[in-house]
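The next block holds one structure in the form of structure tokens; read it before the comments.
With one protein chain held back, the other chains of the complex are shown just where they sit.
Chains here go by letter, A and B, matching the order in which they are written, and residues are numbered from 1 within each.
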Amino acid sequence: MYNKGYVITGLVIFVLFVTFPVWFNGLDAGPLPKPEPPPGGEKQCVAPAAEMRDSHMQLLNEWRDDVLRNSNRVMITVDGKEYRKGLQIACMQCHSNKEKFCDTCHDYAAVSPTCWDCHIAPAELAKKEAQ
Amino acid sequence: MIEKTLKGKPAYWIWLAILGALIAIGWACYFRQYAFGLGLTGMSRDVSWGLYISQFTFLVGVAAGGLMLVLPYYIHNYKAFARITILGEFLAISALVMCLMFIMADLGQPLRGLNVIFFPTPHSMLFWDMCVLWGYLLLNVLCGWVILTAERKQVPPPKWIYIFVAISIPFAVSIHTVTAMLYCGLPGRHFWLSAIIAPRFLASAFAAGPSLILIACLVMRKYADFDAGKEAISKLTTIIMYAVIINTFFFLLEFFVGYYSEVPGHIHSLQYLFFGLEHNGEVYNNLVPFMWVATLFNFTGLGILAYMKIFKVFDYRLVGTAAVLIFLALWTDKGLGFVFAGFVPNPLEEVTEYIPTLNELGITIGVWATGFFLLTLLYKIAIGVEHEVEQ
Partner (left out) sequence: MMDNKRRKFLKMAGATVLAGISAPAIVKLSSTDAVASGGGQEAAAGGHSQSAAGASSARIRLGMVVDMRVFYQDQALLDVAIEACVKAHNIPEIPDRKSEIKWIWKTGYENAFPEHSHNHRSQILEHNQFAVLCNHCDNPSCVKACPTKATFVVEKNGIVAMDFHRCIGCRFCMAACPFGARSFNWQDPRPFIKRYNPDFPTRMRGVVEKCNFCGERLALGLEPACVEACKGTGALVFGDLNDADSEIRKVLDEEFTIQRKPSAGTIPSVFYIV
């Protein structure tokens, strides 16, 4: 191998650089987020918590396509309770504490979904009311 | 071959530095626009496309204009273009890169740009425009590179490349035809709703593209020790002259249809461009000076070329002047007037004028600078190879 010293040093620096977030935080991902349950005390969601945690994003995408593209706005009834299909008109009705529910995990996972660019979070609603 | 871009005279580096500074300004302006939205431009609900789309439209023409070198050289075996055909191909690459950048700059949601591929929609002309623009870009990269590499090795190019050269010829026509179809298929936009738009686009493209190549040849003759040859230059001026004549003829036909038929929809935009449109007691005419200057440039350029042909005169200064005048005239026609005037009046017969903002101009200049930066590098490679072969 030519320039062995340079190549190996370079590689080491590169590996250290790309793993910076890992070792800088001492190999610790920090405390796990604890999203708060709905303030209204609702226990029932449209699906069990584990499934919602895993795949609420797929569900929301499907609702979106169903409502908008297939014009299929049929309500969903789960254990006698009717839900409209929509982030703002279903999810946020119970989970009105976006900052302590949605944001905790999203911040932890460093994802920034664009949902609330359009869908109005309860805090935003309240802010506008106060004006 | 890329190493050829790394050696050059001070003038080369100064030129690149100037372009680099303009590119930086362009990016700075783009970040502002990205953060705020397209509200930082002069576009409006009524004039919903502005400089970005008009530059895009013009530059598609410049890219297609390279055909005027490729066609004589490869199909008619016109040897005088041997040295400069590569310039046409490289110009097409730079122009298409600018086109794609202008489209991105114009999108309200640039991060969703790939939706055009995720949800392909064949009834939209924009979908086809994307297909032909990318196709033509890749064809030019392929043909330009393979042929230049062969030239450097002083062997004939591989036979298979001529298949792609042949394909690139209808592609060149298609990019500007489909771009014209973005406009001429829209009901309710009378200025654009004309079957002559595509032919007019092609005619002006076949003048604008070669004009820019001609200007580049003259610059490189002076600063880069590259002589395209008198015969090639002279032939280019002939091509440009006829293309300009045809373009002017097509334009005048639009005038005839509008002003002789006196159908209001066919007159309004022309009236707005050349004389000012009166509406509710106010006259809207911010493009009038541009259009008349362009008209003057167009006919002066044409006159110079005709003079040279008729009196068998050849003078590089005359050639250069004519090429610059014609390029500016065609830019004004297609890169300003055509797009803006199509929105005047709006579908409710109200008039909104469009004036680009400084931020928008910054982005526009940045994209042009990027194109010229790329063009400079590509031409440096092409000339470097030719010099190497000559030694």
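Basically, a contact is a pair of C-beta atoms (placed from the backbone, for glycine too) under 8 Å apart; a residue touches a chain by one contact, two chains touch by 3 or more.
Remember, predicted model here, so these are calculated numbers, not experimental data.
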| item | value |
| --- | --- |
| Contacting the left-out chain in the complete assembly, out of B:75, B:163 or B:186 | B:186 |
| Selected from B:1, B:116 or B:196 as touching the chain missing from the view | B:116 |
| Where the unshown chain meets chain B, residue by residue | 36-39, 41, 43-46, 48-49, 103, 106-110, 112-113, 115-116, 118-119, 121, 123-127, 130, 182-183, 186-189, 342-343, 346-350, 352 |
| Residues of chain A in contact with the chain not shown | 46-48, 51-52, 54-55, 58-59, 62, 64, 68-69, 71-79, 82, 88-89, 114, 117-120, 124-125, 128-129 |
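Throughout what follows, only the chains that are shown with their structure count from here on.
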| item | value |
| --- | --- |
| Centroid spacing, where centroids are CA-atom means, of chain A and chain B in whole angstrom | 45 |
